[in-house]
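All protein chains of the complex are present and in place, except for one that has been dropped.
Chain naming follows the written order as A, B and C, and within any one chain the residues start at number 1.
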Amino acid sequence: MPETLAATREMSFGEAIREALAEEMRRDPTIVLLGEDVAEAGTTFKVLKGMVEEFGTTRVIDTPISEPGFTGLGVGAAMTGMRPVVDIMFGDFLTLIMDQVVNQAAKIHYMSGGKWKVPMVVRCTLGATRRSAAQHSQSLHAWPSHVPGLKVVIPSTPADAKGLMKTAIRDDNPVIFFEDKISYTKVKGPVPEGDYTIPFGVADIKRTGTDITFIGTSSMVQVALGAAKMLEEIGVNAEVVDPRTTWPLDEKTLVESVKKTSRCIVIDEGSFRYGVTGELASVVQEGAFYDLDGPVRRLGATHVPIPFSPSLEDTTVPSERDVFELARQMCRK
Amino acid sequence: MPETLAATREMSFGEAIREALAEEMRRDPTIVLLGEDVAEAGTTFKVLKGMVEEFGTTRVIDTPISEPGFTGLGVGAAMTGMRPVVDIMFGDFLTLIMDQVVNQAAKIHYMSGGKWKVPMVVRCTLGATRRSAAQHSQSLHAWPSHVPGLKVVIPSTPADAKGLMKTAIRDDNPVIFFEDKISYTKVKGPVPEGDYTIPFGVADIKRTGTDITFIGTSSMVQVALGAAKMLEEIGVNAEVVDPRTTWPLDEKTLVESVKKTSRCIVIDEGSFRYGVTGELASVVQEGAFYDLDGPVRRLGATHVPIPFSPSLEDTTVPSERDVFELARQMCRK
Amino acid sequence: MSQLLQMYRKMMAIRLFEERVNDLYTRALMPGLAHLYIGQEAVAVGVCEALRGDDYITSTHRGHGHCLAKGATPSLMFAELLGKEAGYCKGKGGSMHIADPATGNLGANAIVGGSAGIATGAAFSAKHLKTGQVAVCFFGEGALGQGLLYEVMNLASLWKLPVIYVCENNMYNEYTHFSETTAGDVSARATAFGIPQETLDGQDVRLVFAAASRAVARARSGEGPSFLQCKTYRYHGHHVGDIAREYYRPKTEEASWKGERDPLRVLSTALLADGVADDAALAGITAELTTEMDAAVEFALASPYPDPSKVHEDVYA
Partner (left out) sequence: MSQLLQMYRKMMAIRLFEERVNDLYTRALMPGLAHLYIGQEAVAVGVCEALRGDDYITSTHRGHGHCLAKGATPSLMFAELLGKEAGYCKGKGGSMHIADPATGNLGANAIVGGSAGIATGAAFSAKHLKTGQVAVCFFGEGALGQGLLYEVMNLASLWKLPVIYVCENNMYNEYTHFSETTAGDVSARATAFGIPQETLDGQDVRLVFAAASRAVARARSGEGPSFLQCKTYRYHGHHVGDIAREYYRPKTEEASWKGERDPLRVLSTALLADGVADDAALAGITAELTTEMDAAVEFALASPYPDPSKVHEDVYA
């Protein structure tokens, strides 16, 4: 985020998202929050605690368990003067709203020849290792990233989450905003006070390095940083690049980094096959091929439904150790 | 398909699919067809014409316009002794059944520790250039390919379609079967008489070549073959490989071909970003990197909602000319 | 011009518009598919006559009638149907996606039932922003198969949203009779969610207008949603090209609807009987509209296709 900003506070990922929503709602009365138990309960993840007390039940609205219905309602509201922020809780429930998001929200502007706009934000979670089993642990951000007309945000830090959420709300297009469940409370960091936005399509270099580039998304940025630290001990200096939005995508920053380091691992928590890693690895090898020391490598969730048992689930998500070992090999250390 | 088979007839893509379904239904009384207007109308695409006359309305069943409902019903029926073939008409309507397919069908076997099985086939179409506009022209096969627990079939020829459909029906897992609308009547070819199956996860080399590999899927196989023919004139000998199933994926055949030719273009009709081309290009560069003459290149549908107007729509799908031009560049001709 | 005559004019405009669509399509001048509204004119006109210019509607794959009734310009519609740059959607939407903010048309939808959420959301905005607007969701009885409709009817009922669900029951979901796809009583599908309903003859524009006016009054006064089931009939095939229809509906049935019950005939008979108009006046309207429609077709045929480069525009706002 902008260097100019001075005052920051330590905040959790979830708190930063709430602050962004609250500041935007104070600024713009057309913003409403819709979702199951978003009001008094402040959502299952408690991210919206306190919002209904400040904005009331006409702007923080509990819905029935009707994800397709209230998402569709959000689309129509967005077309007619509101800026709804629709909360579907678990990203796994994207399965229920794909028609409203993909066949409606994403296409209305184009199909109408640019006449109607859909300034809507869909908030949902991603990420496993919470023992929630196969239907509550998926990271499905690859799906909307495949859909022209949508923008997809996958923040990794509190400061990014705040700035990107503000951009999402002010954007005149449907934006799918993915929040890592574990990060809500576990990831803390300095967050600038007051108003600032972070543009979409601008990757952030979370750590500069010279030997290898880790392209990490959402929850995997922390994993990449952890691995980078471990690699220091064996004399490998890793660069960590966070695209922050899968669409629009900052290809230039990704490619430039790999041209410099000559090696790349793409790390994402989605299922390994036909996911985000495939696109990012392809973009990198297309743009930096002649500078590559070897193939671009990928790490994603084991390609199985997420199992419940801790002894199984913990093996499915890429770990710092996995990244470290692969990087060590690639750097021949 | 097996060399051993002698007698073949010239058939259209659609006729081959109908023959596969009819032969399987004669063999196994637990197979039923469910979908909108599948009976007397024989579907919008007329692919099932004649089926209800032979098998009756208890096995060829017209449904209400309830894709989530009858797909969910199919999942339960598949778990309890039937082998439903669910027809959702346009692949664009996958948006409506993702929960039943992804959170239910794909995960039940795993979540139950292997106890329940879901031997169901979901048939749908893909492909543009029929002036059907944005909601009836998508090729969404990348989505289910991203989901562990599903198998995804994307046949390109009548003979493949017949053999793969039989394998899909006999498979004990949920299979999503994508049929290119244009191919139904436009693509004809020899189809073996009687019973034969084609295993999943076995790519087919549609044309052998030495200078460049085209990995084409579904509708794009014909485009790749057409481009290969054009390239002959300028002395470029292209190999055309058809994965036939995106999952399971025959990585070996893809990689071996590129190791031989040292050049590769992946061609798929899905939206360009975060789709099938990303995964296939990544697999190839991971496996054949040191034999590559340059980066693996990709061609997909222009990353926009599919427009209605012919003057616009025709520009969105990769053409023989597009493939030809890119291949010429890559082969420096 | 009297309101009834006004409605007659609109219905005739739709009839003549669609006859030209049929002609353009059969002459292979129109790409894609054409789902004709002929036979159902009284529904769109009766409902839209009860609306304000700034009220919202959502439409369907069989939507030309809705768009015209809400005030669309024929020439821009023909241009869109032919995929021309001058069309309502610059040729990007086509027959199934006509949209027009100027007339409150949120857009036709090619996903059956797909606009139920959109219409309900527009009503949500109207209530939240206190604009007094009403939203109408037009859909065929086939959309009763889509769960989304029940989800949003529940929301509209809970939140007393100014939305009117207009079910055009023409008895067929494509090639299947609705009795094979619809259990129970259609009217109960609304009342089950606490939404009052009226079931009426959709071929008599006076009845449709009256029922719609009641529903609009209810919506504007903050009492919430209504549901109208209009019994109607499509004269042509599901789409132009659906010619041999005997396997799913008898010719006699078609004939019975096209005669006495024809919406234009029902109204003209009344107009003549009540002396609101004479044959000459009605003939004059038809003649006038014919000229207008023919000119609109000419305009559309003459206007250019969008430049291929435009394919990249309008993806994002």
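One rule holds in what follows: a residue touches a chain if its C-beta (ideal position, glycine included) is under 8 Å from a C-beta of that chain, and two chains touch if they have at least 3 such contacts.
The structure displayed is predicted, hence computed values, not measured ones.
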item	value
Per the touch definition above, residue among B:E24, B:D37 or B:D99 touching the missing chain	B:D99
Options C:F193, C:F209, C:Y248 or C:Y316, residue touching the unrepresented chain	C:F193
Missing-chain contacts mapped onto chain A	36-37, 40-41, 44, 62-66, 68-69, 92-93, 130-136, 302-305, 307-312, 314-316
Residues of chain B in contact with the chain not shown	30, 32, 58, 63-64, 66, 68-82, 84, 99-100, 103-104, 108-119, 148-149, 151, 172-173
In chain C, positions touching the absent partner	144-151, 153-154, 157-158, 180-185, 188-189, 191-195
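Keep this in mind: only the chains that are shown with their structure count from here on.
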item	value
Chain whose mean Cα position lies farthest from chain C	A
Computed distance of Cα centres, chain C from chain A, in Å	41
Separation of chain A from chain B, taking each centre as the mean of its C-alpha atoms, in whole Å	31
Approximate Å spacing (C-alpha centroids) for the pair chain B, chain C	37
Of all residues in chain B, the ones touching two or more other chains	92-93, 133-135, 303-305, 307
Chain C: positions in contact with at least two other chains	89-93, 97, 109, 111, 114, 147, 315
